[in-house]
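Only one protein chain is missing from this complex, and each of the others stays in its spot.
Note that the chains take the letters A, B and C in the order they are written out, and that residue 1 is the start of every chain.
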Amino acid sequence: MGQSELEILLEAPTTVAALKSMIKLPNGETLNAASRTQTIMTAVDQEMVDDSAMVSVTSEVAFFPPVTGG
Amino acid sequence: MGQSELEILLEAPTTVAALKSMIKLPNGETLNAASRTQTIMTAVDQEMVDDSAMVSVTSEVAFFPPVTGG
Amino acid sequence: MYRSILIQADDFSLDRALTELKAQSGLAGGLCFFTGAVRNSNLDDAVGGLYLEHYPGMTERQLDQIVDEAARRWQLHGAIVVHRIGHLKPGDNIVLVAVSASHRGEAFEACEMIMDYLKTNATFWKKESIPDGHRWVEARSSDQAKATAWDA
Partner (left out) sequence: MYRSILIQADDFSLDRALTELKAQSGLAGGLCFFTGAVRNSNLDDAVGGLYLEHYPGMTERQLDQIVDEAARRWQLHGAIVVHRIGHLKPGDNIVLVAVSASHRGEAFEACEMIMDYLKTNATFWKKESIPDGHRWVEARSSDQAKATAWDA
């Protein structure tokens, strides 16, 4: 999926929405801005969540486009 | 299906209902009477029909209980 | 559209049906299969086996008409129906319906409709061996209701 990995040091738990505003795509746009024009799904610790979910300081977070298996 | 075969000489085409009143079961009851208490299906020339269907003098007619395949 | 309708004593293979549908009916995206198997009990009696009878000639023609009806309702690539006759043991396969279509929804619906019609319109009869002897299996009203629901 053209994965890239990124380690973010959080000082305190935060929301998915807040995390998305900290991450920039190669074109300079934040993930938060990008999710206004395309669907970006989020998994925290391998569970699908929405933007209001909390991210702990040790969470594994993944952002990806809609799935297309099957 | 506990089949039995019977040849009936018809002088003219008739209906399935009329034919059913000519055929007696081993217990003496006509097929027509029996169909009031149980479902008896009829095929004329291997097509499922209802009581109003016509039977020609050369037709192959079969009476049987509801099917239970599959 | 490809079709194959068989009434036979022999068992069938789902993998062969899959290969056949792919080879004969182009590259369909969705393939649905249903297999009915002999259960080991019915109406609280242990069932030792089944004996399956049909009305030769008529049954084949009805299965053909059932597949026609499915093909009228959905865009199918292919359909295979295999129904076994004769003596079968618990766990044995009885029937296979396999349908291929471009999209999965059509494959599922057509496969289920063919099964529901087969249950009520195809001239097969089952006799089961139970501890007391044998009995002809009675039709279920739920099967009739399922078949009728397709016409609603």
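In this section, a contact is a pair of C-beta atoms (placed from the backbone, for glycine too) under 8 Å apart; a residue touches a chain by one contact, two chains touch by 3 or more.
Everything numeric here is computed off the predicted structure, so don't read it as measured data.
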Displayed chains in contact with the omitted chain are A, C
Touch with the missing chain holds, among C:32, C:58 or C:122, for C:32
For chain C, which residues touch the unseen chain? 13-15, 18, 22, 27-40, 90-91, 93, 102, 104-105, 107-108, 111-112, 115, 146
Pick out the residues on chain A that sit against the missing chain. 1, 39, 43, 46-48, 62, 64-70
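Following the convention adopted for this analysis, only the chains that are shown with their structure count from here on.
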Measuring centre to centre with C-alpha atoms, which chain is farthest from chain C? A
Chain-centre distance (mean CA atoms) for chain A and chain B, in whole Å, is 71
How big is the gap, in whole Å, between where the Cα atoms of chain B centre and where those of chain C centre? 26
Got the chain B residues that touch at least 2 other chains? none
